[in-house]
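Every protein chain but one is kept in place in this view of the complex.
Going in written order, the chains are labelled A, B and C, and every chain counts its residues from 1.
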Amino acid sequence: MADDGPTRLRDYGLQSERLLWPTKGPSKFEEELGVEELERALGITTLDKAVRWAQTKSMWPDTFGLACCAIEMMSIVGSRYDLARFGMEAFRSSPRQADLLIVSGRVAHKMAAPLRQIYDQMLEPKWVIAMGACASSGGMFNNYAILQGVDRIVPVDIYIPFCPPRPEALMEGIIRLHEAHLAGIPPAYERKEVAT
Amino acid sequence: MTATLPHVGRARRWPMVGDPIYEGSRIPKRVPTIVDVPAALRETDDVLQVNFGPNHPSTHGVLRLIVDLDGEKVVGLSAVIGYLHTGFEKNMEQKTWWKAITYPERIDYVGYQNNELVFVLAIEKLLELEVPEKATWMRMLMCELNRIHSHLVFLGTSALELGAISMFWYCFRERETILDLFELVAGQRMHTRYFQAGGLAEDIPAGFYPEARSFVERMPHALDDYLTLLDRNKIWLERTQGVGLLSADDAIALGQSGPVLRASGVDWDLRRDDPYLAYDQVDFRVPVYNGGDVYDRYRVRMDEMAESTQIVRQCIDRLERMEGEPWIADDRKVVLPPREELHTSMESLIHHFKIVTEGYRVPAGEIYVAIESPRGESGCYVVSDGGPRPWRVHFRAPSFAALQATATCAQGSLIADLIAIVGSLDAVMGDTDR
Amino acid sequence: MEPWWISLIKAAIIVNLVMVAFAYLTWLERKGLGRLQNRYGPNRAGPFGLLQPIADLVKLVRKEAFSPSSAIEIPYILAPVISMFTALAAFSVIPWGSGWKIYHWQVTGEVVNVPISLLLIFALGSIGIYGFIIGGWASESKFSLLGSMRTCAQLVSYEVSLALSVLGVVILGRSLSLVDIVHRQGVTLPFVIPQFFGLLVFFFAGIAETSRAPFDLPEAEQELVAGYHTEYSGMRWGLFQTAEYINLITLSGLMVTLFFSGWHGPWNLGPIWFVLKLLGVLFAFIWLRATLPRLRYDQLMRFGWKVLLPVATLNALVTAIIVAAT
Partner (left out) sequence: MNDFAKVPGYVSTTEAYGETTVVVERGRIREACTFARDELGFAMLSDLVATDYLDWAGKGVSGYIGTTAGRDLNMPMTQGLQALPEAKPARFSLSYHLLALRQGAPRLRLQCWLEDGDTVDSVVSVWPAADWLEREQFDLMGIRFDGHPNLARLLMDDDWEGHPLRKDYPLGGEPVRFSSAE
């Protein structure tokens, strides 16, 4: 399928890649992933698929609440949104047992070291969601105190915009992460480099 | 009136008109903000130093407590804050006045309406702007909804921390209804930025009153549910009563405010004693308890939720009669012109352009405005040099004051109590660190 | 007497059944808590979320194997195994049926019928506690250590009340064998009626023994992060969880056996009665977890020593006197 046009993630079944511009070349994300890497990563077996299915159905988040977004992260567990449906209500407080780090809120430089430590304490496979504008890019706080995007210190899989994102937005981010994992895209720490 | 609240083993006193107000304290002794490990104990090997936080499930964000434990007993305690220091005050100096309104909400991200209000009130005080009555009442309604919201988050999380996990879901159920109301009004669930200098950003949308009314009808029943689940539960009472004691004198010495102060027996509420908005025109009572423990702080908040519901009801009654009245001051130097005028009026276009690009100017001066936020006295100190940007903004954070009391409350407690105490002080770390 | 290989087959069946029961107990708990909290609970993995435990298991197995650099290696690895083994072994003496005649072998309704099976269960339970204690101690983390200390104190204190609470049943059943006790209840009446206080003490002590809310201090998430298993991950952590839930199942099974006449019931349904009663008891545990706040350490100790122990002792004494008098 790579013959006619560049390789796209949607060719591999990543349904939620938006298809507004079908003739456009590979996205930034796909470039970052690399076509060869993509081919290699997507050559997954049935067993792999089963494991990936299990991992998406039981992706336990770490309780890493920072600021405003943490309140919305809490409401996603609430009865209206109910993250438990995806088997994700097991918010683990010990990073050793968590699979998903939701960085919810602004990260001050003082908090950067603890954040990195928490990330390092998590065991592979692990994923990171940068929730909200502040975690993704520093947001409205372009100043001395705030880290301008957590992707400086931890590899981020999914960025969720807005300030703070609605629970639905977080849920969409999570579902996309699931889809990406099911489609065979490796976690961010295998793809991206960050300063250590 | 609200359903009667059952009271367990505690005298309650509602302040009456003409009651003497607390006369102050001479600060009898030094109140510590750090608990030191006794020297004799430090020598031995019995002390285990544990780091609670900055990422710990029950520190309400990124508070770090360095706790010395002798078995289960807390013998030493010091709090380290600043893990969420965001530089709001510096950033706001760089923004024009009306763009800076966006920032205060993110400071106290649970009581955002109130924080927004205090900054807007500060601007209005410097500008000496007249705010239309409808805006005043709507602000009051929003702030009281926000107070309920904040207390619900407190109740849900602190009950969760004491192991009563289901409370979290029940509290967040009601919280969602409040957020729906916010969304209906402002389009955003949190951080609505609905208050403008001069009034409100938008008119109150159609269909808001019935929704708000159904919430007001429902809230007392929800409160009854919470009380049934917690207040009649022996374990809850055991866990909270007599824990984390803070005397009235200590509370004043430590600059406490809001529910923490009222739970220590000091009858003080800025809404009643220094009315802003239209609080002098609504009926509400200020709950005061004398125990100064975790339970009383919880009870004060429970009663405040009931009272706030009543205020909301009165606000709706009043607002419904103000249909068609202006919701923002008609001062084109400060207030954005109505959208439709931009197409027909050159002057409006210029005003719009000036306000959006350069911002309005605020007369020089320094002021301090304080309101009663869900957490206590939320103050805003503003210095203006007459330019389009604030020269200095400083927020008096009630959580900052409350956290200072942790050590005093936690003397001689167990680890489990410590969790309850930190929860009961209801500090929002964004508010503490700014 | 049945040949040894039948016991072996039964053991294999029971182990697998218990493991499946554990898996679906987690599902039941998540669903049940969800319902009690106005939400759905897992429903995306398979129909009604029925594949959720499988997904959890596969995920845990595929999680990176790890031990902290400061941990004491051998006990750290051994601890979950000990807990798991004793938890599974304890279930072997619980009778879940009257026995069947298959071909020409008489197959009994338990893996083995030990004359002192009650003592055996308590002994295995006590050994299982070592797993939790050693695990917390060997991971060299402060939170784990605190969790271990709590486990130690809580489980040892409540073990006493737990053992004393069944004394009345033993006196009435006139045997330490669970099979005999069940038979006796089938003949007379479920011991819940004469031994109601014994049941209460057993229930409370049992919650504490299995570290369930409101006695879940050893792993109080909001205080000690995750208690003794803070530093465990992947399937090692999974083993601890399994051990805890199987302990819960065993304890509920024991409760059904001792107080609710085991597999006896109208229309001689055998194991179905046992399972139904078991589910009822398990639901009580889940319900409590959804409702009650956690006790504090000193309150827990006070409750154990000053309330449960005297009640259990009195109950045993009164039962003994009545039995001796009649």
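Throughout what follows, a residue touches a chain if its C-beta (ideal position, glycine included) is under 8 Å from a C-beta of that chain, and two chains touch if they have at least 3 such contacts.
This one's a predicted model, so the numbers in the text were calculated from it and none came from an experiment.
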item	value
Partner chains on view for the chain not depicted	A, B
Omitted-chain contact residue, chosen from B:87, B:199, B:265 or B:287	B:87
Hidden partner interface residues of chain A, rising order	109-110, 138, 141-146, 148
Missing-partner contacts on chain B, residue numbers	21-27, 30-34, 81-82, 85, 87, 89-91, 94, 125-130, 252-255, 257, 266, 268, 270, 273-274, 331-334, 358, 360-368, 370, 377, 379, 381, 383, 385-388, 391-392, 394, 396, 400-401, 403-404, 433-434
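What we mean here is this: only the chains that are shown with their structure count from here on.
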item	value
Distance from the mean Cα position of chain B to that of chain A, given in whole angstrom	33
Residues of chain B touching at least two other chains	56-57, 168-169, 173
Multi-chain contact sites of chain C, meaning residues that touch two or more partners	37-39, 221-222, 225
Chain B residues touching chain C - in the complex, by the definition given at the top	48-51, 56-58, 69, 71-72, 159-166, 168-170, 173, 229-230, 233, 235-236, 238-239, 414-417, 419
Chain C - residues contacting chain B, complex	33, 36-39, 142-143, 145-146, 149-150, 213-214, 216-217, 220-225, 289-299
Chain A - residues contacting chain C, complex	50-51, 53-55, 57-59, 78-79, 82, 84-87, 89, 92-94, 96-97, 99, 123-125
